[in-house]
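First up is the structure itself, then whatever we jot down about it.
A single protein chain has been omitted; all remaining protein chains appear in their positions.
We call the chains A, B and C, going by the order they appear; numbering starts again at 1 in every chain.
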Amino acid sequence: MLNQLNSTGNCITLNLRWFSILARLRGKAGEEFEMPEGCNGEVLIDRLCDELPEIHKYRSHIRLAVNREYVDPSVILHDGDEVALITPVSGG
Amino acid sequence: MLNQLNSTGNCITLNLRWFSILARLRGKAGEEFEMPEGCNGEVLIDRLCDELPEIHKYRSHIRLAVNREYVDPSVILHDGDEVALITPVSGG
Amino acid sequence: MKQILNERHWILISDRLPDPGEAHRFVSRKDCGAVNLFSGVTRNHEKGKKVSLLFYDCYEEMAASVLQKLIADIQVQFPVGKVAVLHKTGEVPVGHLSMIVAVASAHRVEAIQATLELINRLKREVPIWKRETFEDGEKWKEEQP
Partner (left out) sequence: MKQILNERHWILISDRLPDPGEAHRFVSRKDCGAVNLFSGVTRNHEKGKKVSLLFYDCYEEMAASVLQKLIADIQVQFPVGKVAVLHKTGEVPVGHLSMIVAVASAHRVEAIQATLELINRLKREVPIWKRETFEDGEKWKEEQP
């Protein structure tokens, strides 16, 4: 696990933002969240799904946003990143 | 000519309306115009082209309107009809 | 001036146009989630030539009746609600409105497609003619090659 995550044992703090159904399920609009250094978006989403199993239902439709841009979930996260799980949008 | 026009020798009075370039060429916006009874739109257009040769240039693009509807030029005209030669329109 | 106003449409041909907001309000209805509003504005150029003014001549009685049939066609072809077509006659200086078309529908695609189809047909069928004033004189649209 440590190798897989490229982790040095240190932690990074992410600034999670929650919206729409996920904000309701999580019960908040934002939070600081610690993850092992070197982890990627996929690992974060796995971890959040573990904590909040209701997310599973939406998982296949979720896009990842890091610092207000859509990114591939394989992207490595960094300390201070603003991260959001974007369920299917419905503006207009 | 009499046979061709189905004419009885009587005349009908048409209410001609002129618009756009044709109003400028004709020098007026409307007039009463006499034609033999039984004549059709084609005959009227021929006659107007004789009177106002500048119309010739537009003839192949002219549509005929009788009583405020586009009609085929073969339609027989009647006394009191409101008739207009519609050059290509350009509203909008 | 010629106006036809009923439950389904508002047709106005006049030398004074109302604000586009009035057409917007007219077509708005609680079952229509999409309102598309198109405005024609006199632009300052045409085929590379500078334009200073447009003038619209109109066979008003026929234009209103052609528009009424045309709108009825559109309301059959597309699932749209109310439709407004307002066209100016006379002079329209650069930057001013010559036409307002508003279409409401339950859905955006239909509102937008119906607007385009309505304008395309208006430009082919409704007896309105445009005269453009260029720096070197004025010409009816039909006079131009």
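In the analysis below, a residue touches a chain if its C-beta (ideal position, glycine included) is under 8 Å from a C-beta of that chain, and two chains touch if they have at least 3 such contacts.
These figures come from a predicted structure and were not determined experimentally.
For the omitted chain, the shown partners it touches in the full complex are A, C. Of the listed positions C:I13, C:C58, C:I71 or C:I119, the one in contact with the omitted chain in the full complex is C:I119. Listed by residue number, the positions of subunit C touching the unshown chain are 19-21, 24, 28, 30-45, 94-95, 106, 108-109, 111-112, 115-116, 119. Counting over the whole complex, subunit A has residues 17, 19-21, 23-24, 58, 61, 65, 68-70, 84, 86-92 touching the chain that is not drawn.
Basically, only the chains that are shown with their structure count from here on.
Each chain gets one centre point, the mean of its Cα atoms, and the points for subunit A and subunit C are 50 Å apart. Per-chain CA centroids place subunit B at a distance of 27 Å from subunit C. Centre-to-centre separation of subunit A and subunit B, using mean CA positions: 75 Å.
Chain contacts: subunit A has no residue touching two or more partner chains.
Residues of subunit C found to touch two or more other chains are absent.
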